[in-house]
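Notes for the one structure printed next.
All protein chains but one are shown at their positions in the complex.
Moving on, here comes chain A:
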Amino acid sequence: MDTIKSQQVTFKVFRFNEETDYLPYYNTYTLDVTHEEVVLDILNRIKWDHDGSLSYRRSCRHGICGVCSIKVNGKGILACKSRLFDLVEVFGNEITIEPLSTKRAIKDLIIDKKDFWDNHAAIKPYLVSEIEEHPAQEHLVSPHDAEKLLEADYCIQCGACHYSCPALEVNDSFFGPAAFAAAYRFSADVRDEASVDRLHIVNEEAQGVWDCVKCMECAEVCPKEVNPIEKITKLHNMVFEAGIAKNNVATRHAVGFAHSIEKHGLLDEGELVRYSEGNIGVLKHVPVALKMFAKGKIVLPWNMPKADKLDEIKKLIKSSSTVKF
C-alpha cells in the first residue's frame, strides 16, 4: 500500500497587532504538507517564505518548554509536537491557527499570559520546608510517596488547559486547571509543610476548586497528560481529609450524595438541592421547581424511588466510607 507522503492543506492564520489593528483578521495560505511536518514547521515556512511579520512564540522544539502552545481548530496544542497529518485526519484539510486566547492576543499568535502566571503564583507553587542550613543528609522521598504526585510534575505551564477551561472563560477569578495541578503537586509532596495553607487558598469560593464545572476539557487538551481534573478531584478529597472543608453549598452538595444514596440508593434530587442550599437558600429554586412540578418532573418525598437491595448499599456505605464531614 502506498503511503501518502504529502498533501495540500489550507491554513487560516489569525492576525492581529494591538499597536496597529482595530480588529483581528485571518490570512490564508495553501501549502503542500509532508507527513513528518509539525505545526511549528508550517508557521516557520509561512514566516520565512510568505510573510516575515507573522509572530509566534517558539523555543525548545522538543515539547518541553510550552511556549509554542496555540490553538488549531479550537484545540490547544504544542505547535512543535503536533503532526499536521494527525490534525488533518480529525479536522480535514482546512486548518485554522489561532492564539490560545484571541481576546489576549498581543501580536498574531502571541498572547499576554499575565493572568495565567498570576494564578500560578497565587497558589504557592513551590516546596515549603524548614531545613537546616547544612543538613547531614538528603531529604529522600520513597518511590511510594513520589507516586502520590501522579503526573502533576509533568506540567510545563504551556497554558493549553488554562485557556481551554470554560469556567475560567466566564469567571476571571477562577484559578484554572494548571494552577490547581501545581497546587496539588506541592501539597501532595511529603516534604512540603504548607499543604494546609495551600488547600485553604484553593478552598475559596469563586476562585477555588469548587467552581470547576467538571467538563474534562483540561484532561483532554493537556499535551503532557497531566490530567488536571484528576488533581482537582484530589484537592477536593484533601480538603475533606484535612478537615478544613467549609460548611457551604459546595461541600454540602458533595456530602449530600452520600446521605441520599444511603437513604434511597438513588439520589433524591429535590432533597439534595435543599440540603446543599439550606432551608432559606433553597427558596431561590422555587420558581424553576414549580415549572418542573407542573411538567411531572419533581418526585415528592413519599414517592421517592429506592434501589433494590438497599440494605446491601447501606452496608457498603457503612463499611467503605473513608471520610467524615
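Throughout what follows, contacts are C-beta pairs under 8 Å (C-beta built on N, C-alpha and C of every residue); 3 or more make two chains touch, one makes a residue touch a chain; residues count from 1.
The rule is short, and it goes like this: contacts and distances are computed from a predicted model.
As stated in its UniProt record, the chain not included in the shown complex is "Succinate dehydrogenase subunit C", which appears among "Carbohydrate ABC transporter membrane protein 1 (CUT1 family)", "Glycine betaine/carnitine transport binding protein GbuC", "DNA helicase PriA" or "Succinate dehydrogenase subunit C". Summary of contacts with the chain left out: across A:103, A:191 or A:291, the touching residue is A:291.
Among A:12, A:45, A:58 or A:75, the one in contact with the hidden chain is A:75.
Counting over the whole complex, chain A has residues 73-75, 90-91, 166-167, 170-171, 174, 205-206, 210-217, 219-220, 227, 233, 236-237, 240, 249-251, 253-258, 260-261, 265-267, 269, 273, 276-277, 287-288, 291-292, 295-299, 305, 307-309, 312-313, 315-317, 319-323, 325 touching the chain that is not drawn.
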